[in-house]
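Of the protein chains in this complex, all but one are displayed in their positions.
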Amino acid sequence: MAKRSKVFESFADAVADIPDGASIAFGGFAYPGVPFNLIAALLKQGAKGLTCITNGTGGSAPDRMPDIGMLVQNDQVAKVVASFTAPTRASDRIPLTQYVAEGKVVAELVPQGTLAERLRAAGCGIPAFYTPTAVGTELAAGRETRVFGGREYLLEEALPVDVAFIRAWKADTAGNLLFRRSQRNFNPLMAMAAKMTIVEVEEDFLEPGAIDPDDVHTASIFVHRMVKIPAAPEGLWPGRRPERAPAKENPERAAPKEKQS
Amino acid sequence: MAKRSKVFESFADAVADIPDGASIAFGGFAYPGVPFNLIAALLKQGAKGLTCITNGTGGSAPDRMPDIGMLVQNDQVAKVVASFTAPTRASDRIPLTQYVAEGKVVAELVPQGTLAERLRAAGCGIPAFYTPTAVGTELAAGRETRVFGGREYLLEEALPVDVAFIRAWKADTAGNLLFRRSQRNFNPLMAMAAKMTIVEVEEDFLEPGAIDPDDVHTASIFVHRMVKIPAAPEGLWPGRRPERAPAKENPERAAPKEKQS
Amino acid sequence: MSGLERQQIADRVAQEFQDGWIVNLGVGMPTMCSNTPIDADILYHAENGVIGYGPVLPAGQEDVHLVNAGGQNVSLNPGAAIVHHADSFGIIRSGRIDVTVLGIYEVACNGDFANWKVAGANGGGIGGAMDLAACAKQVFVILEHTTRDGSPRLLRECALPVTARGVVSLVATNLGLFKPLGDRFLLREIAPGVTVDQVRAATGAPVEVPADLKVIKIL
Partner (left out) sequence: MSGLERQQIADRVAQEFQDGWIVNLGVGMPTMCSNTPIDADILYHAENGVIGYGPVLPAGQEDVHLVNAGGQNVSLNPGAAIVHHADSFGIIRSGRIDVTVLGIYEVACNGDFANWKVAGANGGGIGGAMDLAACAKQVFVILEHTTRDGSPRLLRECALPVTARGVVSLVATNLGLFKPLGDRFLLREIAPGVTVDQVRAATGAPVEVPADLKVIKIL
């Protein structure tokens, strides 16, 4: 008896049944590993009242790839959990700021390591843990701390999510994933934390067995749906990260300049 | 300026300065990944009052490779932390039993997943976490539990160790490790939990850069000393795991039958 | 009255497995479940981080670097992956194992079971059983229906220290297939050649027998 295939034909199909009110973790750090195509599909799909778990919401640079800020601007977001909820430069502006100020979006600010560990805890059946991070700061105000070995630690709870959107380099059809370089970042943790993990994959799907079991970064157990990213302009391929300037074409890729939505 | 080399010439050199009273984590699960050569060197080195963290202490099979039970029989052990501290078959005997009965060795019994997670927590700066495992059992008697989301969890503390003994398949001279197949088991976690990690390596050392950074299982940060395992009979090479019978020669290895001490 | 052979007990349990399940098999009789030919695609998970292992390899063909949780030299199926012990138990603890099958000493009709400490022992052998028992979606147990001296091992309450409480949903013995119902066992199926009276006599708790009691089909 054959298992149902995890390979979906389109991003629209892969995100079609995401309901209003879902919690979604978005992988990526800077450009590597960001599920641009899945975000773009979700913008079209239109689910509302979402809780978005992400390192940052984006939108400070003028030339934008699809980002969480666009979901916010599209009135799809009720809450953001992130390690950046406001710009750190006084001169920067991000879309989220106005929505938080107007009470349309709740923003929960979480230190990056705590965010990663809360996701990992959810994926590992650990409901809560203690961390030294943020002790003595505004983020710990009124919260439970405890001393172990003479040092004070803050109690943090797991952060389970309904859905993870991630981007991988290679995958076999069973759902084993390889990430390339810093594309890995939060992605394996979000796949662990999620009830359903949807992956956009850069290279053509491999047969099961083509990835050495020792090399697998995210095991098939954690992966539910996968879509091959089409060539540009249909598919979104990040180039060099723009440093407050438009993205330049990436000469290492055969595909033409990525679509900027 | 060149860093001091992590490569040691002999197992005796690598374990020479381990002091009495040290806590040592011993990797491996069944035969794969067990640091037989380091255990043999520690038997000769003679440090006493050790705390040994290990999945099991071994010694039920008649034909033994070096194991924790031998360290116990050599009067080097004060405490064992393990997921097996007594045989599960009434007919089996292990050396540890008598020493525990006579009060010479303290045995702390820990579920295997909790043992792994306590080591990982130590390696990740997490002093304590909650787990559902062992709730309602003798192991949780009198201990702190707490309800999250309607379910009861047991508080478990990190298990840091002074030294980790592990066995790897390949290593570069910087200290990046590859494990083969189920050789991985506890080994990366023990390397994370330890102040000093000593590795016995099966293959010849590689130059830094020879292992793709995406493939590394244990990063050089966690590795302090490494020794290449010599060919048998000087080096110890496990063959097929004996099922209550002597180990058979492994035809896949060119080396002759391993030394059984 | 001895009923099923060990492999036959395992066979009956394996027939409960459904397509797409992730299954963890304990040491001993449970490992025999993977020998049963069933029409379902199963992913076998072992505590030592092996995801997707296949048959035990014959002597001479083993990979010395690869064992399952029982220490057997297994093979890997296409699509297998290796993780370390913490990730492996993360998979267990987060409830991703559809069923674990465990060999045990005793089971009670309230779903408690014991398999880590024998009477009078100082210490025990837990291995991964407590994590699996507390966290798998379902816990199936396999055991001989009585001890060697004929004492029942299906009980009202466990006499030995328990591994987990209230978790067992299926009990397979040489005499039949049972479901713990709180204050009694439901006899789902009976072994060929065994009578209900024999089952009741060998069981230390009430046994409910359905009107349409089925006999276990031998493969």
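So that you can tell them apart, the chains are marked A, B and C in the order they are listed, and the count of residues begins at 1 in each.
Throughout what follows, a contact is a pair of C-beta atoms (placed from the backbone, for glycine too) under 8 Å apart; a residue touches a chain by one contact, two chains touch by 3 or more.
Because the structure is predicted, anything quoted here is derived from the model rather than measured.
Would you mind spotting which of A:Phe8, A:Phe26 or A:Trp169 touches the chain that isn't drawn?
Answer from the full complex: A:Trp169 touches the omitted chain.
Among A:Gln45, A:Ser83 or A:Thr145, which residue is in contact with the omitted chain in the full complex?
Checking the options A:Gln45, A:Ser83 or A:Thr145, the one contacting the hidden chain is A:Ser83.
May I ask which residue of B:Ala61, B:Ala78 or B:Ala219 touches the chain that does not appear here?
Result: among the candidates, B:Ala219 touches the missing chain.
Which listed residue (A:Asn37, A:Thr131 or A:Ser220) would be found touching the missing chain in the intact complex?
From the options A:Asn37, A:Thr131 or A:Ser220, the contact with the absent chain belongs to A:Thr131.
For chain A, which residues touch the unseen chain?
Chain A touches the chain not shown through residues 29-32, 55-56, 83-88, 90, 96-97, 100-101, 107, 109-114, 116-117, 119-120, 131-139, 169, 179-189, 217, 238-241, 243, 248, 250-253.
Which residue numbers on chain B touch the omitted chain?
1-4, 120, 122-126, 172, 174-176, 192, 207-209, 213-214, 216, 219-221
FYI, only the chains that are shown with their structure count from here on.
Which chain wins if you rank chains by how close their C-alpha centre is to the centre of all protein C-alpha atoms?
Smallest offset from the overall C-alpha mean is found for B.
So, what's the distance in Å between the C-alpha centres of chain C and chain B?
A distance of 28 Å separates the two centres.
Cα centroid separation between chain A and chain B, in whole Å?
The computed centroid separation for chain A versus chain B comes out at 35 Å.
In angstrom, rounded to a whole number, how far apart do the mean CA points of chain A and chain C lie?
Once rounded, the distance between the two centres reads 38 Å.
So which bits of chain B are touching at least two other chains?
117, 131-132, 179-181, 184, 217
Among the residues of chain C, pick out those that touch two or more other chains and give their numbers.
76, 82-83, 86, 89, 92-93, 135
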